[in-house]
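Shown here: the complex without one of its protein chains, the others still in place.
For subunit A:
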Amino acid sequence: MRKTMTALALAMATATPAMAELVVPNLSYRTGPFAAGGIPYADGFNDYFTLLNERDGGIGGEKVATPECETAYNTEKGVECYEATKGSGALVYNPLSTGITYQLIPKVTADNIPLYTPGYGRTSAANGKVFSNVFNYPANYWDAASVAIKYLLDENGGDLEGKKIALVYHNSAYGKEPIPTLSALAAKHGFELVEIPVDSPGQEQKSQWLQIRRDKPDYVLMWGWGVMNAVAIQEAANIRFPMENFIGVWWSGSENDVLPAGDGANGYKSLAMHGTGMDYPVYADLKQYVYDAGKSSGAGDQVGSVLYSRGMYAALVISEAIRKAQELSGHAAINAAELRDGFEALEITEARMAELGLPNFGQPFASSCEDHGGPGAAMIQQWDASAKTWSLITGFIAPDDEVLTPLVMGDSAAFAAENNIAERCN
């Protein structure tokens, strides 16, 4: 035991992190049951920063380093990664795990480091009055739930009265997040909500889908991740559930989720908070500076996939926030506190997205002291199994803020009361 300790001490003492000027740790997971989602996201995230370094010489003349730390989607390893990278001058965290996000919210607030959780994490963090250091624009889980229901309302001529909607969810903080919203929406629109939990990691879902076969819900919504998605879609195909009535959240809508079910997955729908595919000008630069230069992250086989695009989108927002922070502070070598101000003042317009080579990719949004959540709109995409592509079947659908705002306020107020947080921005 003491030998281990000595060796550990030696390893730690001599471990010198690569010191770049701007450190954006990438808390990724390339192992475990959620790796199918973690790998493309991490690759997209790294590749975008590599592009900035290679093409523009970094951001404002400062190179960006993205040291990776493997979390395996595990909260204990997430804590270890946070502590291990914090000391290297980390500017922002993006752990791609709702569980780890919950762990980190109090820690980043105490250390004054921003936490950026696009489309995941704690929904009520959208309330900047309570959550000073957490940003989850452009959209969050409750937006997703509301957008899905709005889409179904459209499909049914504005009336969901008497319909039965099942929610198949990962039995964790992540999967439970939409339940309050869906319950509120069920009360408003008069549909029945059936909650069907799937225990992590979700490789075994026979009983859940038997229940769906028996209950015959009109629609099934899914909050799944990792291996759970592919299993659910396969099971839905097995019970011949009509795929066009099966809608996944944006974390249940990647190629990895639908490909295993083959033709059975045809017609499956999912939410999308950004475009996908390689028909964007940015890919010409990525090809020139990153892929062809042999600097791709990972195996380089994920390019253009849904989650690769999302990782790239997260990196893009972070890089824009860094630019904003550099502009606000007047110097290039910003620190975490300055980046937090950058995140809060960030505005991304459609013109800016086009300038960055991603026209019509994401929605424009602007952050403020009160609003860390963005507009929250999302699109619906549908899987075409023969062409093996996702096609967008709607434009951006705005969520029902009338229902969401009181829920966000209520949940954040409860957190503020539990932790004695005074409201900011007054």
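Everything below uses one rule, namely that a residue touches a chain if its C-beta (ideal position, glycine included) is under 8 Å from a C-beta of that chain, and two chains touch if they have at least 3 such contacts; residues count from 1.
To be clear about the criterion, contacts and distances are computed from a predicted model.
Between the listed names "FeMo cofactor biosynthesis protein NifB", "2Fe-2S ferredoxin-type domain-containing protein", "NADH-quinone oxidoreductase subunit K" or "Branched-chain amino acid ABC transporter permease", the UniProt record for the complex's undisplayed chain reads "Branched-chain amino acid ABC transporter permease".
From the options A:E62, A:E235 or A:D411, the residue with contact to the unseen chain in the full assembly is A:D411. Considering the whole complex, the residue from A:V24, A:L51, A:A84 or A:L115 that touches the absent chain is A:A84. Against the chain not shown here, subunit A presents residues 1, 4-5, 7-8, 11-12, 14-15, 17, 28, 30-31, 35, 39, 68-70, 72, 74-76, 79-80, 83-84, 86-87, 98-99, 102-103, 105-107, 109-111, 122-124, 171-174, 176-177, 179-180, 197, 199-200, 407, 411, 414-415, 418-420.
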